[in-house]
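A single structure is presented below for examination.
One protein chain omitted, others in place.
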Amino acid sequence: MSNSNFTRRGVLKTGAIAGGSLAVPTIFTAGSASAFTNEPTGSSVTLGFNVPQTGPYAEEGADELRAYQLAVEHLNGEGDGGMLNTFSSKALKGNGILGKKVEYVTGDTQTKSDAARASAKSMIEKDGAIMITGGSSSGVAVAVQGLCQEAGVIFMAALTHSNDTTGKDKKANGFRHFFNAYMSGAALAPVLKNAYGAERRAYHLTADYTWGWTQQESVQAATEAMGWQTVNNVLTPLATTDFSSYIAPVLNSGADVLVLNHYGGNMVNSLTNAVQFGLRDKMVNGKQFEIVVPLYSELMAKGAGENIKGVYGSMNWNWQLGDEGTKAFVQSFGQKYGFPPSNAAQTSYAQTLLYADAVERAGSFNPCAVVEALEGFEFDGLGNGPTLYRAEDHQCFKDVLVMKGSDNPTSEYDTLEIVEVTPRAQVEYAPDHPMFAGGDLGTCNPGA
Amino acid sequence: MDAILLQTLNGLDKGSAYALIALGLTLIFGTLGVVNFAHGALFMIGAFCAVTFSRLFSLSYETLDPTKKDFLGNPLKVKTPYLEGWFGPELGGTLIDWAVPLSIIFAIPVMIFIGFAMERGLIKHFYKRPHADQILVTFGLAIVLQEVVKYFFGANPIPTPAPMAFRGSADLGVLIGMDPNVVIYPVWRMVYFFFAAAIIGAVFSFLQFTTFGMVVRAGMADRETVGLLGINIDRRFTIMFGIAAAVAGLAGVMYTPINSPNYHMGMDFLVLSFVVVVVGGMGSLPGAVLAGFMLGILESFASMNAIKSLIPGIDQIIIYVIAIVILLTRPRGLMGRKGVMED
Partner (left out) sequence: MFGLEKKDTSLLVIVAILALFAPFILNPFPTESGLAQFNAGYPDLMQRFVIFGIFAIGFNILFGLTGYLSFGHAAFLGVGSYSVVWMYKLLDYNILPGLVLAVITAGIFALLIGFVSLRRSGIYFSILTLAFAQMSFNLAYSVLTPITNGETGLQVYNNDKQILMSAGDPTSPHLFGIVMNKSANLSIAGWDFTFNNGYYFCAVILLIVFYLSIRIFRSPFGMMLRAVKTNQTRMNYTGLNSRPYTLAAFVISGMYAGLAGGLMAAMDPLAGAERMQWTASGEVVLMTILGGVGTLLGPVLGAGFIKYFENIFSKINDNVLHGWFSFLPDGLENLLVGIIHPFVGKGWHLTLGLLFMLVVIFLPGGLMEGGQRIRERFGKKKGGGGGKDAEHHPKEAPHVAE
């Protein structure tokens, strides 16, 4: 393994380094023959699956890991092939990637930037991983994306919803398949208008960190554009477990919709508390009081139990979709694990396939070649309909699902129902949109 | 006015949770002198007693319903709880509905047993060891308990609703002549408050009015002398540990309908409960209860929009600001005894 991290400018300094007092005698230095970090030389290639395995998002991480393992099986030609059969690109043949058998290592992000980077580094430095993927929060995704850019490997983000991941913090070596806060707002707003009317007054409770802020900003902009007013936006500390003191004033504020910009445990608790306070049984301004949760996940829905009935939200993907890709994936995931995959699992699976396919099409594991192959790539058959990996910011553009808590679920798996599949055109935005401004993709870094 | 009234209610409610946890902790920490980092885990186990109990109640047998399909296209398995099968949907359903309050009966012996086992098996050997060792061993224990729960129940929060009769909210404002919809408060939270008050009252009267309590209080003040009088204070301390565990566990059981329990909820409360105990003053039961309610109420007030707009982020740090102010103005917290854990 050679991770001498030469950058364009760094190379010039090599002489100085060799002379440096701390440098190890050059006789030890293995000839830096590889063209990029962790170039696979043997008969196998190693991918790094970096997911939360402890802490509040452990279940989500476990589901991502299941999807990754399934993807590896399919890439190696085991199992029923899943979405390989429906994927519009036919470059992958089920013989690994470029003929090399796919192997993987796993790590625990603990949903902490530091731990996630430590884990990713060990995959790069120790295990020779050529690509890192995973994560269940935007802070972690941005931190690991930065690391991969520096180290010269590709980062395929899994669950990260903040605008910043492909906005302010975008990186040339990083790619996001998952949708973002802006898309949630754009997809939800028309549905909310149809359901609740254009004359609504919204009260936002927002998790007090960057993801919460970007989502609140996006939803506020989208709902105000169709006539809603925003009464208040209250920031809640991340560590809050009991939201009663934030929810109690809502009813007297003149608002008739409560928007909960929370995720994970925060969302489960804030929604549970809001329902406890009987908000949804009340009439305000002559209208039924409503609650909206802009970002849903299956696990949160499970944790919130009956409280989600009738509550609107958005999702990247859901197993109840009827397209061929979804059916194939649900079939092979369900056969293996006994329950349907979550949307975190689908994005993880799709990202792995997309990476493998890009390598196959580029004919090289070189990150710069992969970046080139992914930029502007149009594909279909991975469950989200026709999708574009936009070159300007490495964000996928595809349909977004608007979901609602099901009133009469038949099993524990269909607690959410699809209300509308918002077409891609409706959630697109310009790369220089103000909510995404300030970032710089930079150039791809192959490391070594 | 109504905002203040609402936040006072919230504060009393939060405070009752804080006070209950701190009460149990201070029995062990402030009086037995053991730094028990596993106390949060006891709270969590209490909550999972409720989860286990409701799972037991809704144990189901499966029948295939060929008219419906599951996600793989196979016939859907329909679950019917055994209780409904045995007692009919009416009574069985009611029993399942009341699982959380009923699980108190189940939780008390379980928690007392866990408390006994912990004290006899582990803590007993650490009374004479430095606090540092106590921290390490109880923290290790907390992690182990937490991981065991995670192994069986997963990391996701598990919804455990209150009985139908206690769901939703009551309009308290109307009762005192205010407009409707002004002061609305969830019923279960009020139940929690009264439940906490009852437990706190019970613990105090137990210590105050029984011979047993008297001996324990004497033992806290001067363990050696009580031992010299020929009283087996060790056995009583074991029982106190069991009681402390039961108090923490009951706090957990009743908390489940307020927030869905998950395996790390104990850690979320751990730091806070230490702050409450110390602000209340080491070795003082009334101090812990007082501090619990005080911090709960002030925390609620700090999250009011008027105050947040005045000082942004105040609700993030209010607990710690109060702790610092109190500890600097009152050297031993609100009602602390001299010489307890001051070395």
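Just so it is clear, A and B label the chains in written order, and each chain counts residues from 1 on its own.
As a convention for this text, contacts are C-beta pairs under 8 Å (C-beta built on N, C-alpha and C of every residue); 3 or more make two chains touch, one makes a residue touch a chain.
As the structure is a prediction and not an experimental result, all values here were calculated from the model.
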Subject >> Displayed chains contacted by the hidden chain, counting the whole assembly >> reply: A, B
**OP:** Based on the whole complex, identify which of A:N85, A:T210 or A:T410 touches the chain you can't see.
**Re:** A:T210
**OP:** Based on the whole complex, identify which of B:L12, B:A162 or B:M282 touches the chain you can't see.
**Re:** B:M282
Subject >> Touch criterion as defined above, residue of B:L6, B:A19, B:L32 or B:M335 at the omitted chain >> reply: B:L32
Subject >> Chain not shown: contacting residue from A:G139, A:G185 or A:P294 >> reply: A:G139
Subject >> Interface residues of chain A (partner: the chain not displayed) >> reply: 1-5, 7, 9-10, 12-13, 16-17, 20-24, 26, 28-30, 53-54, 58, 61-62, 65, 69, 104-108, 112-115, 117-119, 121-122, 125-126, 137-139, 142-143, 146-147, 150-151, 164, 169, 208-211, 235, 237-239, 438, 440, 442
**OP:** Over the whole complex, note the residues of chain B touching the chain we left out.
**Re:** 32-33, 35, 122, 125, 127-133, 135-137, 139-144, 146-148, 151, 223-224, 271, 274-275, 278-279, 282-283, 312-313, 316-317, 319-321, 323-324, 327-328, 331-333, 339-343
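In this section, only the chains that are shown with their structure count from here on.
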Original post:
What whole-number Å value describes the gap between the mean CA coordinates of chain A and chain B?
Top reply: 35
**OP:** Write out the stretch or stretches of chain A touching chain B in their complex.
**Re:** 54-59, 62, 208, 232, 234-237, 239, 241-242, 244-246, 248-249, 251-252, 265, 268-269, 272-273, 276-278, 281-282, 284, 299, 302-307, 319-320, 330-331, 334-335, 339-340, 410-411, 413-414
**OP:** Using the touch rule from the top, collect the residues of chain B that touch chain A in their complex.
**Re:** 2-3, 6-7, 9-11, 13-14, 17, 68, 70-72, 76-77, 150, 154-159, 161, 167-169, 181-182, 184-186, 188-189, 258-260, 262, 264-265, 268-269, 299-300, 303-305, 308, 313, 315-316
